[in-house]
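Only a single protein chain was left out; the remaining protein chains are all shown in position.
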Amino acid sequence: MKFNVYLSGEIHTDWREQIIQGCKELELNIEFSSAVTNHEDSDAAGDILGDEEQSFWRDHKSAKINAIRIKTLIESCDLAIIRFGDKYKQWNAAFDAGYCAALNKPYITLHDEKIIHPLKEVDANAQAWATTVEQVIEILKYTKG
Amino acid sequence: MKFNVYLSGEIHTDWREQIIQGCKELELNIEFSSAVTNHEDSDAAGDILGDEEQSFWRDHKSAKINAIRIKTLIESCDLAIIRFGDKYKQWNAAFDAGYCAALNKPYITLHDEKIIHPLKEVDANAQAWATTVEQVIEILKYTKG
Amino acid sequence: MKFNVYLSGEIHTDWREQIIQGCKELELNIEFSSAVTNHEDSDAAGDILGDEEQSFWRDHKSAKINAIRIKTLIESCDLAIIRFGDKYKQWNAAFDAGYCAALNKPYITLHDEKIIHPLKEVDANAQAWATTVEQVIEILKYTKG
Amino acid sequence: MKFNVYLSGEIHTDWREQIIQGCKELELNIEFSSAVTNHEDSDAAGDILGDEEQSFWRDHKSAKINAIRIKTLIESCDLAIIRFGDKYKQWNAAFDAGYCAALNKPYITLHDEKIIHPLKEVDANAQAWATTVEQVIEILKYTKG
Amino acid sequence: MKFNVYLSGEIHTDWREQIIQGCKELELNIEFSSAVTNHEDSDAAGDILGDEEQSFWRDHKSAKINAIRIKTLIESCDLAIIRFGDKYKQWNAAFDAGYCAALNKPYITLHDEKIIHPLKEVDANAQAWATTVEQVIEILKYTKG
Amino acid sequence: MKFNVYLSGEIHTDWREQIIQGCKELELNIEFSSAVTNHEDSDAAGDILGDEEQSFWRDHKSAKINAIRIKTLIESCDLAIIRFGDKYKQWNAAFDAGYCAALNKPYITLHDEKIIHPLKEVDANAQAWATTVEQVIEILKYTKG
Amino acid sequence: MKFNVYLSGEIHTDWREQIIQGCKELELNIEFSSAVTNHEDSDAAGDILGDEEQSFWRDHKSAKINAIRIKTLIESCDLAIIRFGDKYKQWNAAFDAGYCAALNKPYITLHDEKIIHPLKEVDANAQAWATTVEQVIEILKYTKG
Partner (left out) sequence: MKFNVYLSGEIHTDWREQIIQGCKELELNIEFSSAVTNHEDSDAAGDILGDEEQSFWRDHKSAKINAIRIKTLIESCDLAIIRFGDKYKQWNAAFDAGYCAALNKPYITLHDEKIIHPLKEVDANAQAWATTVEQVIEILKYTKG
């Protein structure tokens, strides 16, 4: 059983690398994928198509180009891990969760206890809520057991 | 053409009532629906099934009961209006947007210019971004024209 | 919001009538439906097409005729209530739950605490687990609020 | 034609190993998969995420983690073999059958004659009802012929 | 429960009228529909768009115009009754059966015992095989009970 | 059988009114719908949300607002009539045809003989190609017969 | 572009071998598949599960076991070739055609001119009607060009 896991959400800590490294050490047969996680590159994706004066349209073009990759990866993954960090609105992470839920695609959330309440709808559709990277790795190990 | 419109998001201002009232005055043939918008009722929905000591499980039960209504209404609506206000995380609104996007269901976002950037993925899948209730009513009037 | 609720499972107590009566008293706009709940009629449904010597084929024919009704009702309902009682195997109730889960159709389970463990997979996909008819009525009242 | 077969149900006898071994001897090009079949591991899957005082929530967390694997395997299999044994409620096996039926995914049941009647709805949607492991192997051999 | 039943197949006997009349007498709440059953009208449907010299194209145009109605009716029915008579190839009836099967739409076949063997694949996907109009009416009565 | 027909394409002649009038005279039970067919209104739909300096974004906003209506109507129609006239590119009409084809939704094309060749892919997926409004009315009459 | 082609229908002539051989000589990258085409084996498939006194149930069991293979192959093919010969009812071939049509899966029919009329509904949904094996090979060569 080959397994595709999409890593969505927070881009300011190294949680992705920790999960990938942890699974590598366990020699789990998992292919990980993500959106472009370099913040500036991601914001500037639309500039390929020419500059925009209005920030709305610049963001619009970038978000749509990023979506080509995100959409394809979410639809072909077997499981998504969706990380909510301490800062920023992270509405794109919640958006990805809703997208997964509508497709009946399983996902695990990864976040601190203090944001349980605002994430209750997102967690209600998740297969699991983890608070540490180690727990996520354990679940992946168990699932691939 | 009968039209079902689901109103998602912020529950602390009267934007829902304004839209409903505005459409009523224009005699538009639209049926509006929403989740339960009373904050305490919504948080306590799960208490019907007994108390929980851990807040995670209380939230979990409430969110799942609320989802019965939300899911049915989103899947049967023709259009969703998704409102992001000034306060709170409002991840459930972004979750609803992602859910709509995966179902190929059209939605309009309603939010201020200052949160354009964090909402870019949500707006990229929207049919329109409105900043005022009047604009939403205009779009509904035009669509029902 | 008109609401269709399918009542699945145990046929040896009057839980269906209690729910229907309770909702009627609250004047909730809900249409309830069920499989044929008369045990002998249900077992004999296939006899319309001629007798069978082997019990397997008699059961087969009856189950398939019953499925015409069950399938149509489950696919058109907004919510299923699935009841597990004290006796019998009730595999058809668990089958209905799986059918709902695959269709992303919300359901509530109704059963005693003592069968939590064998029902864990069924409950894991449910929107709620209720132990009394009153709780189910409360949830319906809340959902229709 | 590569063939993926999911083995669902009873975990207290070695029927899985017998089928796998039998197909191996026939050199059939089939990949078999299952849920985690170690009973204690399966029940404890949720403990990865912390202990629970209430058995309902422990079961809930474990069932949802197990579902990550089960769901992926059922949705990607070409055929499921669903085994009902002599003991226990085995509602998860009937749940898997309903899940397959709704997805229009073929399955074969494997059970004794004495439980024909309670399994009639499950059998009515099956492609075949087998009573012995040898019959299942024969069907797989024929299908792969 | 309103019920839509599509009547497919043989057009040379009055089996449709018998079923409709029988259900009317029983006051069953069923709406029946069919393709255009006048043989010449059906064959000539394409002539609306101009004559064709080649019979293949005449048939082609007629079959496609007829399909507008057939397709809409099959997709919106709850159940199809598919009748195979003594004469003609009746491939369109078997085509309708396959169409229903792929959509997971229940159907009942109505045919004599002597054509069991060539219809085995069609019957294998049916919910029931009836040999008389009376049996069909009985099943409808039971289903609507 | 109530029938919903969506009228797509050319907005510079009165073909829509002719079809609607013709069916009215025949008392056919058909509900017709269209996009907003006033050219200026349609182009200006996005102005509700504020002016744009760049014509691309003005068009973009208008097209997306128009799509709310078009999408809902196409997805709920039983049949589309797609008209290609003598002038303009009419890529939106071909787009609607492709949208119908992917949804397995039947459509009829209405156009002159001289544009057969460039429309061959569009016609290849159509249920019928008509050259006059009278033919379309005849087909509707036949289908509703 | 790897291409999967399912060969359905007549089993009494060697049209399958001719197509496979012709494509092999042209070195086309195509994987062909079929149901079990040995008539006696196919009819006896259900005997694996024990004998039946009634021919209906023997046929039923065989047809359902055969369907495991047919269903999987049709759903995973890119194109089906459906052959109608001179003899027998061949309802299973028309059934396969309807199944393909509902799944929006392309198919080519292969049959003589003299059965155009009874096959008009089947041909109306086909991508092509061929009368010779050579034409089918030419189409495959062109498609893979």
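Think of it as A, B, C, D, E, F and G in the order they're written, each chain with its own count starting at 1.
By our rule, a residue touches a chain if its C-beta (ideal position, glycine included) is under 8 Å from a C-beta of that chain, and two chains touch if they have at least 3 such contacts.
In this text, all values refer to a predicted model and were calculated from it rather than measured experimentally.
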**Asked** Of the listed residues F:Glu10, F:Asp78, F:Asp96 or F:Glu138, which contacts the missing chain in the full complex?
**Response** F:Asp96
**Fill in**
Note that subunit A touches the chain not displayed via residues 33, 36, 41, 45-46, 48-49, 61, 64-65, 67-69, 71-73
**Residues from subunit G at the interface with the omitted partner, ascending** = 1, 3, 78-79, 106, 108, 127-131, 135, 138-139, 142-143, 145
**Request:** Considering the whole complex rather than only what is displayed, give the residues of subunit F touching the chain that is not shown.
**Result:** 55-56, 59-60, 62-64, 66-67, 84, 88-92, 94-103, 113, 115-125, 129
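Everything that follows uses one rule, which is that only the chains that are shown with their structure count from here on.
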**Selected from C-E, C-D or B-F, interface repeating E-G by over half of its contact pairs** = C-D
**Request:** Measure off the straight-line distance from the CA centroid of subunit A to the CA centroid of subunit C, and report it in whole Å.
**Result:** 37
**Complete:** Among subunit B residues, those touching two or more other chains are 64, 67, 129
